[in-house]
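Let me give you the structure first, and then I'll get to my questions.
All protein chains of the complex are present and in place, except for one that has been dropped.
Here is subunit A:
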Amino acid sequence: MNAGVVARLSGLRHRYGERLAADGVDLEIPAGCMVGFIGPDGVGKSTWLGLIAGARRIQQGRVEVLDGDMASRRHREAVCPRIAYMPQGLGKNLYPTLSVFENIDFFGRLFGQSRAERERRISELLASTGLTAFAGRPAQKLSGGMKQKLGLCCALIHDPDLLILDEPTTGVDPLSRRQFWELIARIRAGRPGMSVLVATAYMEEAEQYDWLVAVDSGRVLATGTPAELRARTGSETLEAAFLALLPPVRRRGHHALTIPPLEAGEVVIDARGLQMRFGDFIAVDDVSLQVRRGEIFGFLGSNGCGKSTTMKMLTGLLKPTHGEARLLGQVLDARNLDTRRRVGYMSQSFSLYAELTVRGNLALHAQLFDLPPVDAAARIDELVQRFDLGPVLDALPDTLPLGIRQRLQLAVAVLHRPDVLILDEPTSGVDPVARDGFWELIIDLSRQDGVTIFITTHFMNEAQRCDRISLMHAGRILDSDAPAALVARHDASSLEDAFIRCLEAAGAEAPLAEATPAAASTAPVPTASAARIARFSLARLLSFSAREALELRRDPVRLTLALLGSVVLLLVMGYGISLDVENLRYAVLDQDQSIASHDYTLRIAGSRYFSEQPALHSHDELDTRMRHGELAMAVEIPPNFGRDLARGTPTQVSVWLDGSMPTRAEIARSYVTGMHAQTLAEGLLLSSGNASQAPASIEMRYRYNPDMRSIVAMVPAVMPLMLVFIPAMLTALGVVREKELGSILNVYTTPVTKLEFLLGKQLPYIGLSMLSFALMFLIAIGLFQVPFKGSLLTLVGGALLYVTATTSLGILASTMTSSQIAAIAGTAIGTLLPAIQFSGLLDPVSSLQGAGAAIGAVYPTAHFLIISSGTFSKALGLTDLTGSFLPLLLTPPLLTLVSALLLRKQGR
């Protein structure tokens, strides 16, 4: 391969269902420069980058990166340390509860860096990104710009030769965006050999790149430097050049936007001194505004500066702590549902129902806004026409490109003809063509329908189109006026410039100029550490464990539930599950009322197993009381019982048992038969007294638990239950949650192996489960006074194997499912059913049959139950229990193997 080419795609095809994300792509990407991928959403840019990064599996064609075939696992493993990949979405591959430092540290450990090396690198990276002051802050509390800088730090920790950034500045405010690119430029200056691939929707940013790839519908439209592209199409700006490159169909209806002037209408919203305070934190302070009918009012500012809160207060969705907002002279009440009818709202993230079609979403919202059915149908038709949703009416939102999804959201938001419309970053991540289409709709709503519109945006050309904009920072409005007036007042060349000056005047985030140049730090490439990547590394495994343990520590609720939960349940269940059948309610229907019959029934009454209820008087009563579940047993003594007995005439005592609980009935029957036999044996009733001395007796020896105390048997049996449900549930969400939230990408793009990932995640939970085992053991011998007779070492060893098996079970459930709900439900069924029913808790495994018996034979709980009750009650040691240890020894590796086979190391 040429020295000058970092990646080469040939004949690349990639398909998601109907859609082609790569349609026969042939492309050579030059090394050592900054390459931009530009194009509308959903045309395949992200897929291409994912394929180059090795995060997605190649379907068809060839991808060569850094002189090797990315289809080969060996090559991927070899070059993985030289590639860094930052996926799309703000902080998607970060761990929200971990601090800035801990996030970077985790990535450093994955690449096998020593502690000293990591600390040196992290402090340099933090300094050069201006994050030093925030090293201890959890990632979830960072602003969007800071999250992206942190993502960059994580990507740069291992000195990559190829840096892949997928829309790194989408949703980031202008100042942070500028700082981000300055940072990249400095890093590139320090490492001139590094290639950078970027996908972006910001054309003004693409203007700065060395080389561009214009992409549409999975194909390359054109390549070249920005100047070449402009020259080729004869356009002034790159945006225009791109539009010119698009095939005519895709450009359909696109024309320069014209904004009719705003006719001065009445003041619709009048807000004075709005303040919003959450606890100690003042989110918005002292905002006063007047907005006219049909005005488009924009907010510019970094993420978390109070824009959304301000908009919600202005429209009455949120009640301000101080001040008031009036809509047409009326004070807005946040709790009033009629307020909601006057306001349309489109939130930052897509918040419609993914499971409903476009038509379904429109219809549902029409109903929720109580539009009369006839009106609703007409209104939906009108909006479908106006927003051009006709072709996608029966599609599911998730399958649509972002631009169309945003149009749908807007259609839903204006369905009920609101007076005021709130649009929170509606065009973030949307391509230029779709953005212009979207703005056309907004302008139309404002000028034609007189809807007052509040909008936030990070695009300067969009801010330019607003009638007025407010520049916000840290909860305050820095300045507010028409865009042109702002530029003039701040003596700036552009609106962006004006905004940045405004921010700098207000002392925003530390300017980057002061930071140490990154060049010195990243210059020496430690080739030795990067060259050899071990196939299995304990350090990488432990870095996952350390991170998981840290996350667990940050979630005290989960920790408490796990530890305290098992202890409380042991208490409740230890006392509660009683297999001693006692206090069975019974009553006597004595139709004889003789001394002999009293004598007979008194024997039952004297037993601790039975508790006598008021006597019965008729068969009907017997029926009714049994039907009510009041009696578990009824004893019927026939008339002339005493006389017959005295004469030696055969007679019968009848016992009625409530068969609805078979076990209980069975035990009751066995008690009463025993008693009957004893009565006969003692011959008390028989005046004739000749025959019935029992010819033999049975002497009972209850072993291991001579008093038949339920608790002695139950506690060792409940402990195995606790050690399957909770550990399995703890790990069950481990993998599937990373899948849902996106951090699974780190497994795809770092040198970590599947086994290291799975075992690393499992390890902390094994530790936690052993802790809970120790607690339960202490409670068993301390509080419950259950004697422990066997070998402690054997029990502990068995417990260790057992929790390893049960946590593996959770991991397996997690790799098998794709949603968290299914993982929870699957784990609940997969543990509760076999552990309670088939593992010998109630009936020994040997007496089960069918599928239950098969499950009982292999399910780990069955084996640990034997170890637990064996060591507790039977004074057994390791040698006596080998039969139960062997299966426990085999289960974890087997389960882990299956999980590893199910887990993919690349996305689709």
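As a working rule, a contact is a pair of C-beta atoms (placed from the backbone, for glycine too) under 8 Å apart; a residue touches a chain by one contact, two chains touch by 3 or more; residues count from 1.
We adopt the following convention: contacts and distances are computed from a predicted model.
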Chain not present in the shown complex, as UniProt names it (candidates "Adenylate/guanylate cyclase domain-containing response regulator", "Quinol oxidase subunit 1", "3-isopropylmalate dehydratase large subunit" or "ABC-2 type transport system permease protein"): "ABC-2 type transport system permease protein"
Option touching the unshown chain, where A:Tyr671, A:Phe757, A:Tyr802 or A:Phe864 are the choices: A:Tyr671
Which of A:Gly54, A:Pro174, A:Gly826 or A:Pro887 contacts the chain that the document leaves out: A:Gly826
